[in-house]
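With one protein chain removed, the remaining protein chains of the complex are shown where they sit.
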Amino acid sequence: MLKMIVCMKQVPMVSDLPWDPVTGTLTRDAAEGMMNPACKHALEAALMLKERHGGHITAMTMGPPMAEEILREAIALGADRCLMVSDPKMAGADTLATSFTLARAIEIFCPDFDLILCGCHTSDSETAQVGPQLAEELDIPSIAAVEDLDLRGNTLRIKRVSDNFLETLEMDTPGLVTVATGFFMPRYASMAGLQDAFREPGILTVGARDLGLGEDAVGLQGSATRIVDIFSPVAKKENIVLKGAPKKIVEELFERFDDTIGSLIRKDLKAVE
Amino acid sequence: MEFDACMKHKLVRKSVREFAEAELGPVAHEIDQEARFPLEVVEKMRPLNFFGLQVPKEYGGAGIDSISYAIAIEEISRVSGSLGLCLTVHNSVGISPILRYGTKEQKERFVPRLSGGECIGAFCLTEANAGSDAGGVETHAVFTGGQYVINGTKIFVTNGGVCGLPLIFAITDPQARPGRNASVFIMEKGMPGFSVGEIEDLCGMRANPVSSLFFEDCRVGRENLLGKEGDGLKIGLDALDIGRIGIGAQAVGIAQAAYEASVKYSRERQQFRKPISSFQSIQNMLADMATEIDAARLLVYRASERKDSGRPFGKEASMAKLYASATASRVTGKAVQIHGGYGYSKEYDVERYFRDAKVTEIYEGTSEIQRMVISRAILAEPV
Partner (left out) sequence: MAQKRRSIWVFGDYRNYFQNRVTLQLLSRATDLAEKIDAEVCATVFGHEVDEWVGEYIAHGAAKVYVCDNPGLKFYSTDIYVALMERIVRQYGPEIILVGATSFGREFTPRLAKRLKTGLTADCVGLDIDDAGLLVQTAPAFGGNLLTRIVTPEKRPQMATVRPGVFQEIPHNYQATGEIVNVPLSGDLPKDRVRLISSERQASREQKLGEAPVVVCGGRGMGSKTRFKNLFELARVLGGEVGATRPVVYAKWADEDALVGQADRHISPKVLFSFGVSGAIQHTAGIKNTGFIIAVNKNPNAAMMKMADVAIVADAGQVCTALIRELKKRIRT
């Protein structure tokens, strides 16, 4: 049976940018959380493999206690088991510390996995690094941004576009893939699934001690990078407003911005028009 | 009581909202304009158990709790009141009477078809001379030759144009006292003598195919009688208690949509070189809207919670329905006012919310009937 782990992250809702432009600070607490979109695609890929070949899916996240919600959601969508890695000491982890911590949890709680699936990147920090670094930490092969995958025996066959090349690749399990968005369109949670997702009262939650990790190995202390500051890029646009009848506006547009849009006119179409 | 704060209910809300905004959102405006029932969306709702929300698993449903149910109806209605109406009627008055009063055979025969969305349910009480007054029903069922022969016309049937298994309310014993003279039958589309009228051209809820249903010498066996002969009124009143939670939730959803549109618009719309949200008169309206919606929502969840904990909830459901529907009307009216001329335009959604809201004060018991139900309950309480 194909044993899969889907690593997922809770991110702030895309519609609520956790940023107060007046004070210039992050307002992370205010934002509602959701499953990172790419992680949803990764889960969908796992569900597809499970439907095709049978299998068992462990949904796993590292995050604050409220991140339990995305694990429940994963159960509602069809995951079989959850693992929550949560510890205040783990806050502020960069990708190096995150992948290190996830690897230790996997070694202890699901060591006999065949395939790990991650989203290709998160919508908040957007590094796309945790997947490949987790594979490196576990010393298994990885393929990023896969668009199609299937299994024959213990060989994964993968299609993806990498730098304008359509590639077909193979690797043997155990391995790790990160799943591109735009493929494996996620299903919606059914109402029955949502009901079932909350049948179990508790979710297996492990902290740094359970993983045998000291404070210096996880979170900010275990990280190599430091954030200096966060800021909002300021648009330096003149923002000229045009009003009136469409025909007049278009004429004005060409008059005033001929240097920008005049050059776009395709003289090569002259013959055919 | 923290109704909405638990993770489950939050996740139900997010999940239904995600579906509704993605799948229903793009067509919500158009199906209202074209008065079209969106079968393509309904098709996607079926496997997600939207047609068997509270039906137990063994009959193909989701078996969700009543607050989750209210949230689901609320979120669908927030995007399209018409679809919210379809769902609440189907799930509450369309299915719950069979679950409550049906025999094991009836449940096995009818409920899976309904909960899978293969057949859409309806509940037919209203007639030309009967609505608030159930005693005015003229449709009758005469038992003869081992079968009931049913004749009559039902009007303003929600889901009428698409229903497959409507429940109808008919007089079985004209001699019995009112309250014991009627029964409920499960009718099946395709039965000889059962036909569907034109889709009504209504002010709101235009994407719901509301129509008349005609029964001419329609013959059904005892296996289509729900409960016992004469149980009609009891079954009907019971169903409506549950239905009112759904209509309350629907009204909250419509009001919520109008409120959100108003907040957004008042921030963007500038007059006198300021966003109109900076004017106190607009702020007052927004504050009232938010407060009333919250109060209505809490009333709906309270009734739901009482239902799940097995306590009487009829009075609470009526209060929720009365207050939520009035709130929907008031809030959508204010939303039109805030939007000014644009609010009166069919190009903007608030006009649709305004039209959709009104009928929540009318169907499944008018506001006047709700007050009657509530006052009777109050006055029956020991001094």
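Order as written gives the chain letters A and B; numbering starts at 1 within each chain.
Basically, a residue touches a chain if its C-beta (ideal position, glycine included) is under 8 Å from a C-beta of that chain, and two chains touch if they have at least 3 such contacts.
It should be emphasised that the depicted structure is a prediction, and the values quoted were computed from it without experimental measurement.
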Contacting the left-out chain in the complete assembly, out of A:Thr61, A:Thr181 or A:Gln195 = A:Thr181
With respect to the chain omitted from the figure, which of A:Met48, A:Leu169 or A:Leu204 is a touching residue?
-> A:Leu169
Out of A:Pro64, A:Pro141 or A:Gly207, the sole contact with the unshown chain comes from A:Pro141
For subunit A, residues touching the missing partner are 12, 14-15, 17-19, 37-38, 94-96, 99, 120-121, 123-133, 135-137, 140-145, 157, 161-172, 175, 180-182, 223-233, 235, 237-247, 249-251, 253-254, 257, 260-261, 264-267, 269-270, 273
At which residues does subunit B meet the chain that is not included here?
-> 22-23, 25-27, 267-270, 275
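Methods note: only the chains that are shown with their structure count from here on.
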Compute the distance, rounded to whole Å, between the mean C-alpha positions of subunit A and subunit B.
-> 39
Subunit A partner contacts - residues on subunit B that touch it in the complex = 7-8, 10-12, 14-15, 18-19, 44, 47-50, 53, 57, 61-65, 68, 72
Within their complex, subunit A touches subunit B through residues 32, 34, 68-69, 72-73, 76, 188-192, 194-195, 197-198
